[in-house]
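A single protein chain has been omitted; all remaining protein chains appear in their positions.
Order of writing sets the labels: A, B and C. Residues in every chain begin at 1.
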Amino acid sequence: MIKILKKNFSIDEYYEKIKSNENGAISFFLGTVRQDLFDNETNKIESIFLECYRDLAIKQLEQIRKEALKTWKLNNCLIIHREGSINIGEKIVLVMTSSSHREDSIRSNEFIIDRLKVEAAFWKFKILKNQSKIIEQKEKDIEKSLKWSDIVNEE
Amino acid sequence: MIKILKKNFSIDEYYEKIKSNENGAISFFLGTVRQDLFDNETNKIESIFLECYRDLAIKQLEQIRKEALKTWKLNNCLIIHREGSINIGEKIVLVMTSSSHREDSIRSNEFIIDRLKVEAAFWKFKILKNQSKIIEQKEKDIEKSLKWSDIVNEE
Amino acid sequence: MKIKIKYFSWIRIKLNKSEEFLNIDDKTNFEELKKILISNNNLFSEIFKDNSIKIFINFKEIENHQINLSNGDELAILPPVTGG
Partner (left out) sequence: MKIKIKYFSWIRIKLNKSEEFLNIDDKTNFEELKKILISNNNLFSEIFKDNSIKIFINFKEIENHQINLSNGDELAILPPVTGG
């Protein structure tokens, strides 16, 4: 299941969707809005804004999910991503992977978040008093995504 | 926080305890009771029983938690473990690690579950109609735990 | 024929629009469209020189800029993404 949501959500609500008697291991990665600085050492951000090319992002997340399911023995895989305005402390993204044994849920979960960060059509902005500032892509995130290329069954 | 519980629990309830504006990344590992076989290809288990040397297990989990906090930059770390009778599909263990950046939450989370499996004083039994059968320790779990020895700041 | 172009992140901000519809000649390829866009707004010459920017046509990334466009195509110009 892939979902792009405008509102905050509960973990238990989505855990119920992958709950199964076949699961022995479920891994979750949750990204939240950190109380970051806006532009200097004193001004803290009030929220973030997540721009999204929705139709493309859904296809990209489905592709990442498909690659995870092809590479590891998973029972299920859910990716929930927010769009729009998100307050400090709120959830941005939740990746859930379920399997019989933990090796599969742990590895695939890390793959999904690493890929999603540099491949899915979302753009983050820091917000402070009607001002917005683009958050730049990190070189480190590109490296993390690339390291999966030898492991994953890409199409 | 370390907890050993007799009853099933909700993920959201414990997520609230580590929620913080300093968190950017929270990793969860959840172990659940898989519908396994009891003794042959037809009989399925009804539940498991988790024996626990409670006073020791708490000290061991605290030690593993301390090593994680010394090795990675974490904001918090929770380990919740069940004891007693646990039904199919129910939660056995939940490890939560929170940090500013995902590298720390992901790595420490995997360390904790790998160590906990071979170091904490719990013993699992499969249950079918008043019969119980010990679940044996796996060689692979010992290997997984050992591979952290070069990485972690042990005492 | 008519195509749609979607703009995101700093490109959307600098152009001050998130999408536009263009009427172009049949059989225009993407290379030719780039020239039209640059003639409309010089920001596009900067955009098309930037290797970090990706071009998607109908939700597929394109590498070959000689690709022919079709009526109803949805193009998108994407700066580096920062989701998650």
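Methods note: contacts are C-beta pairs under 8 Å (C-beta built on N, C-alpha and C of every residue); 3 or more make two chains touch, one makes a residue touch a chain.
These numbers were taken from a predicted model, which means no experiment stands behind them.
> Counting the whole assembly, list the visible chains that the omitted chain makes contact with.
By the stated touch criterion, the chain not on view contacts B.
> If I consider the whole complex, including the chain that's not displayed, which of B:88, B:121 or B:152 touches that chain?
B:121
> For the full complex, which residue in B:45, B:93 or B:106 touches the chain that was left out?
B:93
> For the chain left off this view, which of B:5, B:37, B:56 or B:146 is in contact with it?
Reading the full complex, the residue touching the unseen chain is B:56.
> For review purposes, identify every residue of chain B that touches the missing chain, sorted by number.
The list for chain B reads 31, 50-53, 55-57, 59, 81, 92-93, 113, 116-124, 134-137.
As a convention for this text, only the chains that are shown with their structure count from here on.
> Cα centroid separation between chain A and chain C, in whole Å?
Each chain's C-alpha centroid was found; their separation is 26 Å.
> Using the average of all C-alpha atoms in each chain as its centre, how far is it in Å between chain B and chain C?
49
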